[in-house]
Every structure is written in C-alpha cells, then in structure tokens.
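Note that one protein chain of the assembly has been removed; the remaining protein chains are unaltered in position.
Per-chain residue numbering starts at 1, and chain names A, B and C are given in the order in which the chains are listed.
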Amino acid sequence: MSDHTADGLRELVATFLRTHDPRGDRTGFLRARFDAGLAWVHFPPGRGGLGAPAHLQAVVDDAFAEAGAPDNRPRRNSIGLGMAAPTLLRHASEAQCRRWLRPLWTGEEVWCQLFSEPEAGSDLASVRTRAVPDGADWVVDGQKVWTSLAHLARWAILLARTDPDAPKHHGLTYFVCDMAAPGVRVRPLRQATGEAEFNEVFLTGVRIPDSHRVGQVGHGWAVARTTLMNERVAIGGRPLPREGGMVGVLARLWRDRPDLRTGGLHEEVLHAWVRAEAARLAALRLRQLVAAGQPGPEGSAVKLSFAELSQRISGLEVELRGAEGLRHDDWTMRRPAEPDLLGRTATYRYLRARGNSIEGGTSEILRTIIAERVLGLPAEPRVDR
Amino acid sequence: MSDHTADGLRELVATFLRTHDPRGDRTGFLRARFDAGLAWVHFPPGRGGLGAPAHLQAVVDDAFAEAGAPDNRPRRNSIGLGMAAPTLLRHASEAQCRRWLRPLWTGEEVWCQLFSEPEAGSDLASVRTRAVPDGADWVVDGQKVWTSLAHLARWAILLARTDPDAPKHHGLTYFVCDMAAPGVRVRPLRQATGEAEFNEVFLTGVRIPDSHRVGQVGHGWAVARTTLMNERVAIGGRPLPREGGMVGVLARLWRDRPDLRTGGLHEEVLHAWVRAEAARLAALRLRQLVAAGQPGPEGSAVKLSFAELSQRISGLEVELRGAEGLRHDDWTMRRPAEPDLLGRTATYRYLRARGNSIEGGTSEILRTIIAERVLGLPAEPRVDR
Amino acid sequence: MTDLLYDSDEEALRGSVRALLAAHAPWQRVLAAVDTGEPYDAALWRRLVDQVGVTGLAVPAEHGGAGAGYREVAVVLEELGRAVAPVPFLGAVVATRALLACDGSALLRQVAAAERDVALAVGFATAPDAAFDAVTVGPGPTLCGRVVGVADTAPGGLLLVPTGDGLYAVDAAEPAVRTTPVVSLDATRPLVDIDFTAAPARRLATGEPAATAVTAALTAGAALLASEQLGVAQWCLDTTVAYVRQRHQFGRPVGSFQAVKHRLADLWVELTEARAVARHAADRLGDTGTEAALAAALAQAYCGPVAVRAAEVCVQLHGGLGFTWEHPAHLYLKRAKSTAIAFGTADRHRAALARLVDLPGPGTVDGVTDRCTGR
Partner (left out) sequence: MTDLLYDSDEEALRGSVRALLAAHAPWQRVLAAVDTGEPYDAALWRRLVDQVGVTGLAVPAEHGGAGAGYREVAVVLEELGRAVAPVPFLGAVVATRALLACDGSALLRQVAAAERDVALAVGFATAPDAAFDAVTVGPGPTLCGRVVGVADTAPGGLLLVPTGDGLYAVDAAEPAVRTTPVVSLDATRPLVDIDFTAAPARRLATGEPAATAVTAALTAGAALLASEQLGVAQWCLDTTVAYVRQRHQFGRPVGSFQAVKHRLADLWVELTEARAVARHAADRLGDTGTEAALAAALAQAYCGPVAVRAAEVCVQLHGGLGFTWEHPAHLYLKRAKSTAIAFGTADRHRAALARLVDLPGPGTVDGVTDRCTGR
C-alpha cells in the first residue's frame, strides 16, 4: 500500500492540509485529522489510523508541525495517549473505541489511571478496590493513589477486584470510570518537592455501567498488562540530541561558571557526561531497532538508566552550585500538570528525580523483569499464589 | 586475680624469661611458654592460657617480642590457630585438647580445614563427604576443595555427613583427620594468579578413629559454626597504622611517580584513601569495643570492606601504572603458604584480591548475615529444609 | 590513641537529649513548623539550653561552661540529626569555638550561659580553607558588605564577622544590619542573607590570630557536622529497616527480598565506618596541629556522602510513601543533602586531604603525557 511509505504519508498530509486550515478551529482541525487516519497512523482505519508502521508517525507529525498545525497537547494527556489508548485499541469493543478514542486523541477528554493503591505498591495485582455487580452497573469502593492528572481527567482506566475468592491475578476486572460520577473524590497528594502532581482518589459507591467494562470479568490483569507494557516502553518525543536532557543543564552550568569548578567535580561531571551520552545512544539504538521492526527489551534499560542518571546528575548539580545549592525557590503547594524539570532550581530537579526510580515501576521491579524476561533467570520462590 | 592485668602479665613474662633463654631451642622454648599459660592467655589454665581477658594477649606478645623470643610462626598455621584451636577448646574432650593443642600452638603441627566441597560452595551445610562407622573407626569418602595448607598440614578439621537421611543441618559430624592417613590425596588447585595456594583433597576409604570425633554424632554443624564464627572474626596482627595496608602501596606509588599522575586518577586515589582510612578506623573501633568487653558485629563490616577495598585499590594501581600495569612477573605455578600481597606486582595483587570476596564466606553471604543477624531482616523463604 | 567509643557519661547525655527530643520534637511537629514558615523551635532550643546545658558543653569551666568537650557535643549533634531538630546548636558551637580561640572571655561567659545567641556570619557552605573578602572594614570600626546563606542566626543574637583584616562582633539587632530570610533546601535549618551597611562593630582579633580562630571554628564545624550526619543516616537506616520488616509485597515482607537486604547491609557497613570516622573527628578536635584538620576533612569527605546515600535509600525503599510530603523521609533527605554542602563539599575536603597527606594532583596537564608513550 503506497500510503505506507514516508512519501505516501507526506502526500496524504499535503492533501489534507489543502482542505483544512491549520490556523482555523483547533478542535475541528484535530477531529478531522483523526477522521482522516492521520492521528496515530499505526492504529487501524476508522480509529484514527491507517494501519501503517509505527515509525512513520514521525513523518506525519513533522509534516503537520511544518505547516504550523496545532498538536493535541500530548504532555497534558500522557496517560490517555500512552497507556489508555493502546489498551482500548487491543481490548475494548467497537462501540467503546468509537466513544472514547477520538476525544482522547484530540485532547478534549483527558484520562488518568486508577491502578496503584496504598497497600499494593509494586505488587499491583494485589489491588483491594472492590467492584460489586448491581443490575446493569458495578458499584465500586476503594482507594487509589499516585494518580497524576486525576484533577483534570474526564475518564480513568480502573483496575478493581470483582472476585475476592479467586487467586490474586484472576479476580480482577478492568473498567473505564467517569471521573465526574458521584462518589469520586480527588485529593491532592503533596510530594517531597512541596507540590502535588499526584492525587489520592477515593471511590465510594461509584456506579460504573457494565458497558464501561473493558475485557471480560476476571480478565483485568491481562488487560492491565497491556497498559503497563505501554507504560514501560519508552515512547514520545524525538530522539534527544547530545546534551539534550538534564546533562545539558549540568554541562552548560559548568561552562558558564568557571568559578564553580573543582578538580573533583570535574571528574564527576565527565563521568556523568559519559554515562548520559552512552544512555542516549542506547535509546537511539532502541529507536532504530523499533524502526527496523526488531523491537528489543532495551526499553527497560533506557528507563533504568534515565532514573539513575537524572538522580545522579541533579544531585551533582546541587553540589556543584555549592552555596547556591542550599537555596530552593518555593515550597508552597502547586498543582502542575507535569513536573517542570528544566525550569526550576537544581534542588527541585534533585528532589523530583527521586521519584523517577519509583513511578511507573520501581527500579527494583525493572531489574527483576530484566533478569527474568531478558536474561531468563529463574523466578524467586513465590509465596503469594 | 593480679595476673589478669597488663602489669601482672608483664611480670609473669619477665619471670618466665629469667628461666628460659629466648635464644635457645625454639621448640623447647615455645613448649615451655605454652605450659606456663603464656601461649593464648584467654585459654584456660592447663591449655596454654590463664583465663585472662583476650585483649591482654597483645601485652604478652609485645613482651616476648621485645625480649627477642621466637614466635610460633602464626601465618604458617593460621587455620590451626585461628579456627581449629577455638573449636577444640569449646567442643573437644580433655584428652583431645591435651593431644592437640600444644603442638598446634607451638607450630610443630600445622592444621588445615576440610569443609568446602565443589558442589557445596556457600551452602556449606550441604556437604556430601560421607563418614560410615566401622568398628571403632569411621570410614570417610569424598572430595574437599579450597584447602589451604593441606600440603603442609599434619591434621585437618573435617566436616562429614554421617546421616544422609536427616535434614541437611542435622546429619553432619565433626572429625579431626590425620593428613598422613592412607587414602588422603592432596592435589594442588591452581588459581587465577597462576600459583596454587589451595588444594583439592580426595578422601578414599580414610579411617578415622572414633576418638578423633569432636562433639556428638550429628552435631557437626553446631561445632562447625564455632569454626566459621572464628573465621569471620577479624583477628590477628596489630591495628594497622594509617596507610598500613594496600592503600599504602598505592599512596607511595603516587608520591614516588609524578609521571603517572592524572587529574582523573587523582580523584580515584583520594576516594580510595578516604575509604581505606574509614575502614581502618572502623577496624580500630571494633578492637576498642572488643577490648572494652563489648564485641559487636562490626567484624563483618571489616571483612566486607577489606575485600572491596583490596579489589578496588589493586585495580586502580594497575591502571595507574599504565603501560607497566600490562606486565606481570611470572605465571609459573608456585606453592606459597600464603599470598604475597605486598611483594609482587600490581597485577598479582589485582588478581589475588578477586579471591577476597569469595574465600572465608563470600561477600554475598556476609551481606545476608548482616541483614539477618544485625539488622533483624527476615530470612528468605527457604526451600531446602 | 584516638578513643572511638562512647563512655557512660556520653551515653547518659545521649539518653537525656533523646528523651527530650522524643517528648518535644517528634517529626510531626518539625514538619508542621516547616509549613508555618517559623522553622526554628525556640521553645525546644530553650529546653536544650536550660535542661541539658548544650551551649556550655564545650566551654571550659573558667569561662562559665561545663568543660565537657567536643566528644559530648558530637553526641548531642547525633541526636539532633536523628530528629532533624530545628535548633541552632551547630552554629552556636562553631561561633563559640571562634570566641574560644580569640579570648572573648566576657562574651564566652554570656554564650556559655545562653544569655546570648551567637553565630559566625559566613555562608553555611564555607569550608575551613576559605578566604574572606565579602565584608570590608571602615572607620569606627564599621562593617560593609553582604554575606549570603548564613545558618543559625537569631534575631537579637551576636554575629561574629570574619573580614580580610580581622574578626569582628556585630549586634544583629543593629539597624545597619539587615537580615533577609532565604528559602532553604533544608527548611529545618533556615538561612539568611545579611547586609552590613556601616554596621558598628567590635574588633575581636586581627591578622593571624583572627584567621586561626575562624579556621578553628570552621574545622570544628566540619568535624562535628559528621556526627549530625551520622544521626541522620542512623535514623534513615533504622526507619527503613523497621518499614521493610512490616511492609509486605508479593506475600512477603519487603525486607526478606535479597536485593533489599544487601542494600541495607551495605548501608550498615557504611554507617559502621562513618561512626568511627565521626568519633575520630570529634576526638581529635582537642589536638593542635594538622591532626584535627585531617580528621575533619576525612569526616566531611566520608560522612556527608554516607548521609545522602542513607536518605536516598530511605526514600527509595519506602516506595511512593517516602516521596510524600506527609512522610518525614524528605526532611532527612533535604537535611542530608544540605549538610553535604555545609562547611565545604566532599570534593573540597578530598582536595584538603590531598594537601594534608601529601597526595598532590598532577602538576600540569602535559606532565602526564610520558606514560602513554610506554616509557
């Protein structure tokens, strides 16, 4: 199919742009782009895509960006785009996809994720939130935590226990929860940085129609694995240029401030630079593998290294700043949609980076996954099944 | 008891020296010193000691050294003095102690240890060497490994399985094996350094009289724990002065060879120096605790740090030497009684140091012991009892 | 020989400080104070002064102190670190050390009796080998200049101000002294910037004696801070051990997972060494000569990073909980990271050690070329 080449796609975008003004109504433009299959080209036709290879998305995005077209503010709806959408695509019904995918992609409806619970932690399958059938509805009670975007979200993907007597991985069901429904209470969760990116969500007698169930009853863990797999894949953004991430902040500071330099910190800066550049090349190689249709497990390595590097580099920056490193900008509680890693002080970066090895799968869990799934090492003796 | 003060002991030594010529017959002198209770003063009277506090041993050793008296060549019989003797003292019969302790201490009889087996590794309690009763004897068959001094030793402490049907920690018995007995074959075990400090020992139908059994049948693990505990206690030698160990070799090289210095290696040398000095002070604090009658678990920390530091420092020395670090002295097989850590090349130190985190309990086993016995963390689920 | 243990008096002192802090400075109270913007706990400070006499501990009896010593001060700091207690004790000890070195007898008596708070007006990040040119001396004498990031100042307290030509005492209440609060990384230890605009001052010492007094004070700060860091690290280890023993995941206590156990075992080893290093530094402060400087540099080269690692492990092994504002782990993380800069970063102290133990850096970049020719 000729559409499935870079040139074919560029041509499709050009055709689309001839009949749709990129400077006109934002929502209308995005809806039309979705309907034309130019939203996520690897999705099937009718669901915002063309069934094209995923790596060609960049071609389409570039062409739209060149034309000055509006984007769908992807960072404001990262859970929806990165995790909910691929899960819906794989497990939801036709009607569900029709209802949810378009406003999700256009950004009209923001999504959040109700998986984590205070007691569950890394052991996600041990969720205690209950969903009990009641007529055509389910009634949900429980508490979720670490929910980013909950205060902005219209919908949530929700994992709840529907059979408390089944083995822990088999009693779960996957739902889409209306965040505007009665009984949903969102409370900001303040973190070490002083701000509250995340929320606690209390669910009290929340009614979810059975039509909002995704996948079969009791198959929630399988559906959730699709979500989690997508969480762990390093997606989004372009390949970073050299010094593109936090190491760039450090390198520029080093260049701009000869007064801060010492021989000892010089070595640490160089070590950090080397590790960051190695991690960047590994991420680039991962992209090349994906683009060549040979996706490998290197995404786990990328996430592990990112967490370690962001922590090490920000910690080093605080020390390099010396007296300035003792000063913070502001402890008052804020409600950012996403962390402002490059805009605030080094101390903010340092504190926020501590979360990188916890959120989206702790570094410990990632190492175990690598050891078992990549290296084929045997699982530990399990006592919980 | 007035003997049990430093002054009292100095007086005892002085009295002893008036009737025993320190320049005379070496063996005779050492035997007499043993009989006078001045061998290991914390052993009971009649077994080479006086029942005095252990930390006063240094006073006695100093006094003999000042007088130019011969020592018992402790490094040549480290297993006997450090591990066999305390075990015999605690678990052996009166007759056994009478037979073995004096020639052990005087160095007339060297001892070795037959615990490790190729299959057992860190899991010492899983030894397979069998001892089967036959009249007043036991007949022993099996293979032991990592036996230092086996080629020089007259006696061995031996752990063997006497009940293959009992749970693994309960089927073991502890013996003293005559290394000159028929059926004992010693084969050098060459190691990465090219030399053979250790041996494999093959036991084929070796007869051990029941009178050489230490402790009850089936209680071998409890007896062996005394041996292992003593292995892990950092004994011997005087407190190190600053730069007393391998770090001193590195520091002197750095001072003597300005041509080798780089900024990067400077930082690594300083890091190593700091860590070595911290470890030295921790070892010193451990001694002070022991001397104050408050022995703590810090010995495990000392062994862990020693292994890590000796590896790191020797590795750094090889790099610092650069082109010289590519050169070794000799790969021919030697049979040293102990490693020559300070006399040979940096490459030798580097290779030999790899063994420090394996021999006498791997660093992994030590960390687990610290976590469970010092920090009180729960054991892992066990599948082998 | 250096004595690295705690004697019974020291253990008794630890007991009373710990009891006082447990009763009056639980972490919930410390955290609440952070949110009010009034981080220092004046009532707690008063109790420590009145009931334990902390300000006089290292002041000789002839100057009205308890004549104990820095080993005891270090024990108090271990406990204050363990509680991230918001009191200006460390600053008081440092300033008092400067007074001791330059014969401020009358002032000393006031300070020992805690009639006046006192602080050394230098940035908290200042290392013992720093130079001082931020404040200049005018006629009067009066002082002009700006010192930023000063810890442990009190509104009506006394400021000891090092300048290029001497050490001066200034009353912080003077109108010519303006104090501006800083948003500090460690909110339990507030910092201020201080502007002197022709502030009337009293000269305490000049030339070499002044420089010696300031160096001695900062050396004491670096040496003793190690005990605070040890206390911080010990709390982090203890709290994490307790948490992973009771927290279950995958049907097991988290503390039964080997990777968790080994990480905590490694941390315990580091703490074992940090304790020896910190005790050594406190013990050597009585010495003259380079031994005190060497022990202090070692202490900050070693103990600062240990405290930071301990706090980072504490946050990590508490999972999401350790990242919340409601859990005290972040207070310890911020305290640890701040102290890693206070009195000079570890790399700076390693550089000091290089001078003290004769391990010089490469002379020139070209000096290293030879080794690569294989000659």
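As a convention for this text, contacts are C-beta pairs under 8 Å (C-beta built on N, C-alpha and C of every residue); 3 or more make two chains touch, one makes a residue touch a chain.
Please read all numbers here as calculations on a predicted model, not as lab measurements.
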Candidates B:H55, B:H170, B:R257 or B:H328 - the one touching the absent chain:
B:H328
Among B:R190, B:R257 or B:R334, exactly one should touch the missing chain; which is it?
B:R190
Any idea which of C:V17, C:V54, C:V122 or C:A172 touches the chain not displayed?
C:V122
Of C:F89, C:Y168 or C:F257, which residue touches the hidden chain?
C:F257
For the chain left out of this view, which of B:G183, B:G218, B:P239 or B:G264 touches it?
B:G264
Residue of A:A14, A:A282 or A:L342 in touch with the missing chain, whole complex considered:
A:A282
Which positions on chain C touch the chain that was left off?
122-127, 129-134, 146-150, 257-262, 344, 348, 351, 361, 365, 368-369, 371-375
To test your reading of the contact rule: which positions on chain A touch the chain that is missing from view?
251, 254-255, 258-263, 266-267, 269-271, 273-275, 277-279, 281-282, 284-285, 288-289, 292, 294, 298, 300-301, 304-305, 322-323, 364, 366-368, 370-372, 374-381
Going by the touch rule given at the top, which residues of chain B touch the chain that is not shown?
116, 118, 121-123, 126, 145-146, 189-192, 194, 262-265, 268, 311, 315, 318-319, 322-323, 325-331, 347, 350-351, 354-355, 357-359, 362-364, 367, 380, 382-384
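Going forward, only the chains that are shown with their structure count from here on.
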Of all the other chains, whose mean CA position lies farthest from chain A?
B
Distance between chain centroids, defined by C-alpha means - chain A, chain C (Å)
41
Quick one: report the Å distance separating chain A from chain B, using the average Cα coordinate of each chain.
55
Quick check on chain B: which residues sit in contact with 2+ other chains?
263, 266-267, 270, 380-381
What are the residues of chain C that contact at least two other chains?
252, 257, 260, 347, 350-351, 361
